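I have a structure here, written as structure tokens, and I will follow up with some questions on it.
Only one protein chain is missing; all other protein chains are in place.
As written, the chains take the letters A, B and C, and residue 1 is the first residue of each chain.
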Amino acid sequence: MSFSISRLARQALLAAGLVGACTAAHAQDTFRIAGLVPLSGAFGILGENMRRGATIAIEERGGEVLGVPIEVVWDDTETSTQVAIQKATKAMARGVDMIFGEASSTTTLAIMKLAEQRKVPHIVTLSADDRITGADKSRYTFRTSNNVAMEVAALLAFAKNQNLEKMYIVMADYSVGRDLAKILETELPKNGIEVVGTEFVPIGTSDYAIILNKALESGADGLSLVVVGADVATSLKQGADVGLGEKMTVMGLMLMDETQGMVVGERGSVGINSTLRYHHTQDSDRNRDFVAAFVEKYGELPNQYAGEAYDGMSWWLDTVDATGVFDKEAWIDAFEGSVRDSSVEGLKVMRACDHQAEQVALFGTAVPDPSGELPIVMEIAESFEAEELFAPCE
Amino acid sequence: MTRFWTRDFLIALGLCVLLLAAPLVTRNESVFFLLSLIVIWSIFALAFDFCFGRGGILSFGHAAFFALGAYGYTWATMDLGLGFGAGLAMAILCGAVFAVIVGLVGQRVTGLYFALLTLMLAQLLAIIMVTRLRRFTGGDDGIAGVPRPMFGGIDFFETVNFFWLIAAILLAVVVTMHVLNRSPLGQAIAGLKQNEERARQIGFNTARLRLAVLSISGAYSGLAGALLGALLMYVSPQLLSWKVSGDVLIMALLGGTGTLAGPILGVTLFELLKEVLSSYTEYWYGILGITFILCTIFLPKGVVSLLLGRDKSR
Amino acid sequence: MAIIVVGLSIGMLIFLLAAGLTLIFGMLQVINFAHGALYMLGAYLAYSVAMLTGSFWLTLVIVPLMLLVLGLVIERVTLRPIYDADHVYQVLITFGVVLVIDEVVRFFWGLSGRQFSPAAFLVGSIDIFGTEVSRYRVFVIVVGAIVMTALLLGIEKSRIGLTVKACSVNPDMAAALGIRVERVRMMVFAAGAGLAGFAGAIAGPMLPIQLQMGNAILLDCFTVIIIGGLGNIRGAIVAAFVVGMSRAVGQQWAAEWVDVFTYSLLVLVLLLKPEGLFSKKERTA
Partner (left out) sequence: MLELIEAQVSYGKAIALHDVSLAVAPSQVVALVGRNGAGKSTTLKAMMGVLPLDRGRRRLFGEDVTNRSVDALSRMGVAYVPENRQVFSGLTAEENLDVAALSHAPGPWTRQRVYDLFPRLHERRTAQGTSLSGGEQQMLVIGRALMTNPRMLLLDEPTEGLAPVIVDQIVDAVREIAASGTGIVLVEQNFQVPRRVAHSFALIDSGRFTWQGGADQITHDLETLLAGFAAH
């Protein structure tokens, strides 16, 4: 078999020379975006909202950038890194001008490698793993949303302000979660909070009853519930059955907002505390316009996934448009250090050193909706300035 | 089985040649990516069908051999720093060794129970690889940056070049499998499928024959897994999912088992249907399902039966 | 106490599914891969029925009936034409049915998960021996036990049960005694689908209603029918509780080892007693 491989490889060599010789550059008549988001599986709800937010960003500029129409192809990554890589590879083979996505950090990290190899700009608006703009940072990838470090900082500050004594940690079992648990286990005691137990739960677990019961019986007065995707609704709904929110101070990262409240229902939602990456009540012209456009198109308020996706996409497209040239490298140079004073979350600065956006962090608590329209609304409990959360660039 | 140039073999060769000739017609990179997937899954489907269609051994756990091949290649090239050839050899070895283990464990189990056993062993392997061997497998995150080959000054990171390479490997797989099927071992395996009892009476060691079938199938599956890892430059335990085993079974049966052309046709049809349907309708998945159902009812011998007709010499 | 309630409620749910699966296998010799999809469809239908009628109780009646009818159609359209073919093709065709049902759910309900509440008095928790447990889970256990008893009595004591047993054991002889075997097959498949629908409806208020809900539980059901013995309903009962309790107990004390343990046990059962731990006699498949 090895004989035929080497012979055929020689033939391949010849043909490759021929093929390579007649590769020609083609004129750009569209700006092609590959939207790689999970539309099914545990993260399906995230991806769908990301798609909606980004769609508003594209539509509000008339579907054009640099004077050419934007062509966006949304690919369902099925909450699977395997599938995402397959679709990303195909998208890059198609010759796209930028990649948008993904939701899962694992997948984003894998896509980053491809984007770097192919030199395609890559905008991340959800994945929070520190490595994306830390150890694994790349020239071609930017994150316009929060990272884990700032979310954890907000969570720790909130826990401290609540005067909690004992904390139980329920953590989604994936790489970010494992890192997060380590951070919480070291940092909480420094704030005078004892960690009485940590439980790792596989993503997609359908029954949280036992785990939540363990937390309840641990004697802890606080619960750090860090779960993702559909597991948020599952755990909170099952928590509602045993009055979890009344017995413990439950807090988490992106654990609760108005959309989530509709899925979980009032009973399981009220009193749940969570970081909020974006909130539709933000008082600015751009945000009012965005919320109005979103409500008109989709008939509901934009959630954090949609808001962050809109923000990243519109920021990037504005920057690309301002360069006036069809040159990926020029876009990247322009985005580095770019300042967004009119983002839907207030001021954002794209750090040139690590491609992480500097921004505020919010922490909210779910309360019953005074108007009675929604099960709950989020009340901003704490707000943290960028200076408190970020070390300056070196 | 007297002629060497059976119609089935000729069709399979024709399909390989068609694939190899694709770069002459188009230079669209995403087409090559699709074709690369077809080539790799064809190898996997042929490997599966060697077990099911030739050896009569049903397996729901072929994903294990496939994934171990991908990981074997990754370990060899990334951790041990070995070359492409050695990586493939490692993949083949990993696939074959696990297949032998499955065969030995399930020595006394046959039929549907063996199929269920393979499923459970694959699941067990998947869980152990995700939770216990996190260090070697990257856990749920998988391992990114799996290398493609480097030799002869060719840039195999170009989809086209890589496609040529794997299409040539597919051709080699088809030829070696055909030679194997016609060899005394292949004839014995055919006898095993037709009537295990009789094969035993004639004096074959059927237990050893079953092991041979499994290890050969595992080896080819491992090869396919390695190539997929190299194509995607990424491996993860998701390769071990029972859906992977289900997909390869569907593809092989759709195309027609017990043939060389069938699995290749099945994979081609599956991937093309997926590609074409998904570009026209959001509901391609369901349409694919209906297509399967119709094919199973009306073309139980697979799509290949349209080409082979009642050709007995296949 | 909470562990027992949770374990039993999981076990009941798995039993409702596994019972249908094992009956279908006994009768048709087919492993129905579409069973999880039927369960998921049941949950989504229950959500819609609950939204439309505002009644939780109606879902428990309407949804199983809808799935029963669907089961009749699926059997008639997909499986009946290929009964004479190799069983692998029947497995393949149930794979096809999975794809179609998944698509139907995506088409009508979209991608986001759903939730609905049970009747008011089933919401919240109840105190049993000093621990608070979910009222709804207690309800699931009670209803599950009723269905289980009815099913067992139906199979052991009724004419229908006798018919099903005879057809499972020897369909040709049953036909020679005037039994319309094809019709019995269809009924059994439909009954299995109806049970899956019932399980889906009952799971709705307890577990997340989402697209992949069928896949996760299907593997548990395979576990149950293998340990219990393919086609053995009594075995399925015992095995469903073993699996349900081991899930609950495992999560409590050794979460990471539950799956390793379960699959190892399965491999051992397949190797040592492939007819199942609870079968008296040998069965061939």
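As a convention for this text, contacts are C-beta pairs under 8 Å (C-beta built on N, C-alpha and C of every residue); 3 or more make two chains touch, one makes a residue touch a chain.
Quick caveat, the model's predicted, so the values are computed rather than measured.
K.L.:
Based on the whole assembly, the unshown chain contacts which displayed chains?
P.N.:
Across the whole assembly, the hidden chain touches C.
K.L.:
Please identify which residue in C:126, C:179, C:249 or C:271 touches the non-displayed chain.
P.N.:
Selected residue, touching the omitted chain: C:179.
K.L.:
Consider the whole complex, including the chain that is not shown, and state which of C:76, C:165 or C:273 touches that chain.
P.N.:
C:165
K.L.:
Spell out the interface residues on subunit C facing the chain that's missing from view.
P.N.:
Output for subunit C: 159, 162-163, 165-166, 169-170, 172-181, 281.
Keep this in mind: only the chains that are shown with their structure count from here on.
K.L.:
What is the graph distance from subunit B to subunit C, where chains are linked when they touch?
P.N.:
Minimum step count, subunit B to subunit C: 1.
K.L.:
How many angstrom lie between the centres of subunit B and subunit C, each centre taken as the mean Cα position?
P.N.:
32
K.L.:
What is the distance, in whole Å, between the centres of subunit A and subunit C, each centre taken as the mean of its C-alpha atoms?
P.N.:
Centre separation, subunit A to subunit C: 37 Å.
K.L.:
If you look at subunit B, which of its residues touch at least two other chains?
P.N.:
Residues of subunit B touching two or more partner chains: there are none.
K.L.:
What residues of subunit C sit close enough to touch subunit B in their complex?
P.N.:
For subunit C paired with subunit B, touching residues are 31, 33, 77-78, 81-82, 85, 87-89, 92-93, 95-100, 102-104, 106-107, 219, 222, 226, 256, 259-260, 263-264, 266-267, 270-271, 274, 285.
K.L.:
Quick check on the complex: what are the subunit B residues that touch subunit A?
P.N.:
23, 27, 29-30, 32-34, 37, 85, 139-142, 144-145, 151-155, 157-161, 164-165, 168-169, 171-172, 175-176, 231-234, 236, 238-239
K.L.:
Can you list the residues on subunit B that touch subunit C in the complex?
P.N.:
My answer: residues 52, 58, 105-106, 108-109, 111-113, 116-117, 119-121, 123-124, 127-128, 131-132, 242, 246, 249-250, 253, 283, 285-293, 296-297, 300.
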